[in-house]
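Okay, so here's the structure we're looking at.
Only one protein chain is missing; all other protein chains are in place.
Labels A and B are assigned to the chains in the order they are written; within every chain, residues are numbered from 1.
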Amino acid sequence: MNFELTEEQEMIRDAARDFAQRELLPGVIERDENATYPTEQVKRLGELGFLGMLVDVEYDGGGMDAVSYVLAMEEISKVDASVSVIMSVNNSLVCWGVQKYGSEAQKQEFLKPMARGDKIGAFLLSEPEAGSDATSQRTTAVDMGDHYLINGIKNWITSGGTASTYLLIAHTHPEKKHHGINAFLIDSKLDGITIGPHENKMGMRASDTHSVMFNNVKVPKENRLGEDGQGFTIAMKSLEGGRIGIASQALGIASGAYELALKYAQERKTFGKEIFKHQAIAFKLADMAVEIEAARFFCLKAAWLKDQGKPYGQASAMAKLYAAETAMKVTTEAVQIHGGNGYVKEYHVERLMREAKLTQIYEGTSEIQKIVISRGLLA
Amino acid sequence: MSVIAFAKNWEGKFKKSTYELVSYAKDLASRLNTQTLILSIGEVDESELNKLAQYGADKIISVDDSRLNILSSRIYAEVISQVVNKEGASYVILSDNNSGKAISPRLSVKLKAGLAAAVLDVPKSLDPFIIKKRVFSGKAFAYVQIDSEKKILTLSKNSFGIVENPAVLNIERFTPELADDIFKIKVNSVEKADDKMILADADIVVSAGRGMKAAENWQPVEDLSSVLGAATACSRPVSDDGWRGHEEHVGQTGKVIAPNLYFAIGISGAIQHVAGINRSKCIVAINTDPEAPIFSIADYGVVGDAMTVLPKLTEIIRSGE
Partner (left out) sequence: MKILVCISNVPDTTTKVKLTDDNKQIDNAGVQWIINPWDELALTRAIELKEDSSNTIDEVCVVNVGLNQSDATLRKALAIGADKAIRIDAEPLDAYFVAGQIAAYVKENPFDIVLSGIESSDYNGSSVGGMLSEFMDCPAISSMTKLDVENENIIIHRAIPGGKQILELKPPFIGIVQKGITNEPRIPAMRGIMMARKKPLEVVAAVELDSLSHIVEFELPKAKASCQMIAADQLEELVHLLKSEAKVL
């Protein structure tokens, strides 16, 4: 056992912290309020290498480990989860799959620009009738000999409006159930693709979420990712890693709210003393600190397993479940500690609370995580 | 054994900080039971030199070479070291301003004399020689022992005060030996900023932060500053965002100042900012947030919006004059 971070991991955490504090904090409230896509901030995220930090160096990535990724996601999510969700989807849902299952030509064409951050990737799995339940895909990809013909609708797509590259999951052989599912790499500018309106969300309002419609979209054969029928595996494996990203995002949202609450509790006075000196508040903060530390251990453990090449599906589901529930609880308490100020946008905690809610829902709801975990108990 | 203070002039004139420096040198010399020597470099009128005698200079050594009117730390350090060696002085004191900061390190190496920069008080002990200085930009103080025989101090502004101690004017001219090639850096041009009060010299500083909301809201700050004859300053976020120039940034990574009166307007009072201003004699904080940490270090506080408070304050001060 060793709980020490390496010098390099600390440097990555500090770099992410500096970036978040210096470049994300100014304007985060306005971007959320006006649902303004963080164009400039995402560009910087790419320049600094965060968008492809997990990708191998030979494909223009940072070649960093998953532990560093957790640390970076936490720091960025403390300040702006709209930015960190773009980072998480690009890294762990799109780049990871292309690196793991892609052909050399696909890596050259699709992975490199995404790893550099020149292009953004989106992961198209959810459908109106199939959110966390990935087996009930209605989108079809019919094999036409020299190409696939895609038809269907994908919903709640992070970066749906801005992404250049889609990793799409669709059914080719519905009769084969999940063995008939395929994954495709798709240029978002292809004919027949229509992007639906921007979803007006409760939180993470600066990230752009859209539905994407496919109407007879022709996708070249060579754009299928992996073997015929491997799509379901690709989707599920991507989500295993994705959960580490979202768990660290939830961790960051929680620790961001906690840090604000701790500072506030030392500055704000009621009844002639700092509110931290009231036990009711101090105990809240103690509980928050304990739960955040536990969530951090979950996240780092899952990342460590991944770095060691060991199975991490169960660990990442536990991390995602615990961190998301912690984020909801901690942000709610942070608003409470702030009192009336907490309900005002200027103090950030109400935004963090709205952001926390989404971590319980996307990339597998808390309930889905419990299904994954409970099935794992018998495995 | 004597004490030498280097009295820098600004276009032939001395400032209040120079008189404080001489007062301090006189005090130290008295403790050591020795003479107070003041060194002036460049052309300065006798009447101006006479002012230094009022604070206790036993002898004023004047190097009135016009080539030395423009300050060069390299040349000045050479001149000062020649005078120190000639006089057999043991203590050299400079003001802790730009020129003192530039000259004193060179002098330290030339004379192999230990340097205590930004000292704040008279020595705590003479033998061993221990003196208090600012460290961590004022977040702590250190007592430094200088182990070498010769010692150099730079004196922080407003740390001793001005003490009159009239002495008979006694000027001695000195001609240093300087190689011609020492004057070799080419100055292409000098740009003067406007006539605004220089921050480091200002007795009153009016400083504003993010609470002003936008760069175009600075007029009330300028107005208050102008009616007080003050310098303007700002917090780090303001200079980082380009609302004001870097030269106005006060704080741990900006300028560290110690005016008599400091107005902190719309500045929350982050620890790094406080480090740059907490030696101000009196701090007035104006902020909309009654919980802002700036109030915990301020002497006087007003909770209110700067855009309404400042014009009123400016008017009251103007009408009171």
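Some notes on this structure:
Definition applied: a residue touches a chain if its C-beta (ideal position, glycine included) is under 8 Å from a C-beta of that chain, and two chains touch if they have at least 3 such contacts.
These numbers come from a predicted model, not from an experiment.
The missing chain, though absent from the display, is touched by one residue of B:M1, B:I198 or B:A215; that residue is B:I198.
In the complete complex, the hidden chain is touched by one of B:V22, B:L39, B:I146 or B:I265, namely B:I146.
Checked against the hidden chain, the listed residues B:S30, B:N50, B:Q219 or B:S296 yield one contact partner: B:S296. Contact with the omitted chain, checked across B:A116, B:V221, B:V238 or B:I265, is made by B:A116. Although one chain is not drawn, its touching partners on subunit B can still be listed: residues 10, 73-74, 77, 97-98, 101-106, 108-110, 112-118, 130, 132-148, 184-193, 196, 198, 200-201, 203-204, 228, 240, 246-247, 249, 252-254, 256, 260-261, 270-272, 275, 278, 281-282, 284-285, 295-305, 308-309, 312-313, 316-317, 320. Taking the complete complex into account, residues 7-8, 10-12, 14-15, 18-19, 22, 47-50, 52-53, 57, 61-64 of subunit A touch the chain not shown.
By definition in this document, only the chains that are shown with their structure count from here on.
Centre-to-centre separation of subunit A and subunit B, using mean CA positions: 53 Å. Subunit B contributes residues 241, 291, 293 to its touches with subunit A in the complex.
Those residues of subunit A lying in contact with subunit B across their complex are 26, 267-269.
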